[in-house]
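One structure coming up, written as structure tokens, with questions to follow.
Left out: one protein chain. Kept in place: all the others.
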Amino acid sequence: MTELSLARGTVDRDRALRLLQDYGVYGGVVVLLLFNFVFTPHFASAENFRTQAVQVAPVLIVALGMALAIGTEGVDLSVGSVMALSTSLLSLYLGYGPWVATLIAVAGGVVSGAASGALVAFVGVQPIVATLSLMVAARGLALVLLPQLKDVHDPGLTALGSGDALGIPYLVLIAAALALLLAFVMRRSTFGRQLLAIGDSRPAARLSGLPVRRVLVVAYVCSGALAAIAGVLATARLTASDPTSLGTLMELSAITAVVVGGTPLGGGRVRVGGTVAGAVLIQLLTTTLIKHDLPPSWTQIAQAVVIVGAVYAARERGRR
Amino acid sequence: MLTVTGLCKTLPGVRALSEVDFTARAGEVHALVGENGAGKSTLIKVLTGVYQPDAGEMTHDGAPVRFATPSQAQQAGISTIYQEVNLVPLMSVARNLFLGREPRGRLGLIDFRRMHREAEETLRGLGIRVDVRRPLRELGVGAQQMIALARAVAVDARVLIMDEPTSSLEPREVRTLFGVIRTLRERGIAVVYVSHRMDELYEICDAVTVLRDGRVVHTGPLAELDRLRLVALMLGREIGEVRREGLTKFTGSRDTTAPPVLVAENLRVRQRLHDVSVSLRPGEVVGLGGLLGSGRSETAKAVAGALPVDGGRIVVAGEPVRGGSTAAAIRAGVSLLPEDRKTEGIVPGLSVRENIALAALPGLSRFGLVDDARVDRIVDTFMKRLRIKAAGPHQKVGELSGGNQQKVLLARWLALHPKVLLLDEPTRGIDVGAKAEVQALVDELADDGLAVLLISSDTEELIEGSDRVVVLKDGAVVRELTGDAVTEEELMRAIAAVPAGGHDD
Partner (left out) sequence: MTTDTGEATMRKEIPAAQAGDEPAGPSRAERLSALAQQHGALVTLVIAMLTASLSFDTFLTGDNLENMALSSAFLAVVALGMTFVIVTGGIDLSVGSLFALGGVLAAWGSQYGTAVALLLPLVVCGLVGLVNGLLIARSGLAPFIVTLASMLGARGVLLALTDEGSRTYLVDKSAYFTKLGQSSLLGVGVPVWITLGLFVLGAVVLRRTRFGQYVYAVGGNEDAAALMGAPVARTKVAVYTVSGVCAGLAGALNAAWLLSGVTILGSGMELEAISAVVIGGTLLTGGFGFISGSLVGVALLKVIQNVINQIGSLDSAYQQVVSGAFLAVVVVAQTWLGRRRRVL
């Protein structure tokens, strides 16, 4: 109510905060890159960039789906388990050839996403709770299908995981293509605009006759499918299926990438570019710590701090 | 008991209260009335410490006071009963009644036996008999309201402010509530009673203060004021004062004999609408008259599919429309400009362009991809036609002024080429210039053959803008004004009329 009177006094701080939120992630990436160029030996090598890019690809793909779920004012906690389910399905059906197996794995993600979406859109369960139960069930199912780590020896998949085109790894190409596709969908399609409207103001969207439920279900289906694709790619890269540990804490990394990238948890906005930069930022942070001989434990603590900080900054803006 | 003098409060853009004097006396039920934007809720918020006054004195029990927070006001003995019951529905009646001051026995543990006994006694003292062990939500809204009352009294409230306590009660519940209020009055508690229901005011209240545009226009004993006069005070119109030339931008009425494009029959919504029927012809502006809470907005929402109906039927251009679905209503050609522009209308984070195109998107896309060129054309057309003032089509709607937001919403609906346009308070909270533009636009649209349903708390706007006025009261149609009877005076008479079989004071 006091918006007007306050607006003038805080406008500068406000703008600074908004700039920080919108572009802080790019700044962070630049700072980390510069730091590493200067202080990290062997950082500025093609080989290193390649490794970094390959490592970030699965997280990035999952984060893209997460951005959709968060854009609807929801969240998808089941992504890590869906990755595990995907890797189990993949190695289980690999006998039918890599393409069929991949399709089945992605179909598993779609079904899981549809289940979350139906719980959210039709039953009216809170997104956290709905995706939490899918998180438990999908991981369990993955372990039932494939109780322990299994090596995956398939020439096609191996090529997918470690091959490249024009010197750029397939994994990176796929992630980039998906990011571009999502950016295109958000910018140009009816679905993208309806999703943003629903996330921003659900009552207004409903009164405008938008297909609220359908859009919600599709958002979660996309999230599930993207997580499954990430699961396939991660399997291809590791040449092994490990349903026990694949994708654990992935939901947290993905949420961090999305939030750090400037997409508010309150919905109504999806920043694809920011999400990409967010995923890269976390990857760089991890690398920096590791390359400077700080143990993985520090990385985890650092990531915890970064996410709380990002959410805290976003909160300031939400309250404005 | 509680007195304020010279109270002033400015909210962003509006002077919500100016020089308001108000006194709540012990043992008196004081009605506080006024239309939308009159300043009632601001006054209540100042009294209860939600807002700080800009100027003015407040005395409580003879001593000057100033409440920084609602809980300070509560501790001083000023309790508020809101329209929505503010208790914890999943907890039992007794627990709600005693939350924070439970009787404790040995080891500091709550003594439930004593708590239940005392709860029963407290409630019985007010003439309420319920099983205090039952979860609150199992009681009806009326009973919950009374538990809230009992809690307020039990925490030693000296002043009770009730904000439309009966808006969702059944008639029998209202009677019981009034019984409780009378008991409280006998105990010397000052009650401030906010309601729009004329009959209730005359039944329970001793004194009345009428607010209009942030000022007190009348205060005194209620019995000395007849109904028509009270309505006139609230609406700001003198009886017999009929202006020859209106101040609004509406032009003359249209002669319409065409068959109706919208027929809504016997709409029923539990506790809100009772067999409301409305019909609209193409090119006709039909006003929905009545006081706040009379079912105006509910009627519009029910027609637009935004409020599920328990009964009745809606026919648009000869085709029946499925109720309870906004999408179906929109397909049939019915568009609603909602009353609450901020939460139900605009999508604040999206641009002017996206907001205008939102509802029409499916028609503007091919294979799920938006045809941006067509969107730009439509947005451009409407921004020019409605004279939407924005930095550009890409400015966020949340940053626009109220009037321009409203025009964006109108553009959103017009882009769909509707047959029927339902306008719920289209000019509320927007500046004078924009108001005139919107009014002129409504006229223009009707001239183009659109059927318009107009809801407005501004009587002048309603009367001058409408060809016919359907008057609602307590969720039912009480009269329809046509032809020469479309005057403010007739409207006020219709609103003030004592219902058949009712009683007058």
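Worth pointing out:
Read from first to last, the chains carry the letters A and B; within each, the first residue is number 1.
Just so it is clear, a residue touches a chain if its C-beta (ideal position, glycine included) is under 8 Å from a C-beta of that chain, and two chains touch if they have at least 3 such contacts.
All of these numbers come straight from a predicted model, not from anything done at the bench.
The chain not shown here is touched by just one of B:R66, B:R129, B:R187 or B:R322, and that residue is B:R129. Checked against the full complex, the candidates B:M91, B:V217, B:L369 or B:A440 give a single residue touching the omitted chain, namely B:M91. Although one chain is not displayed, its contacts with chain B can still be listed: residues 70-71, 74, 86-92, 95, 99-100, 102, 104, 108-110, 112, 127-131, 133-135, 137-140, 142-143, 151, 170, 172-173, 175-176. In the full complex, chain A contacts the hidden chain through residues 75, 77, 115, 119, 123-126, 128-130, 132-144, 147, 248-249, 251-252, 255, 259, 265, 295-301, 303-305, 307-308, 311-312, 315, 319.
Throughout what follows, only the chains that are shown with their structure count from here on.
Against chain A, in their complex, chain B makes its touches with residues 11-13, 304, 306, 326-327, 329-331, 336, 338, 343-350, 354, 357-359, 361-362, 365, 368-370, 372, 412. Contacts from chain A toward chain B in the complex involve residues 1-5, 188-191, 193-194, 196-197, 200-201, 203-211, 268-269.
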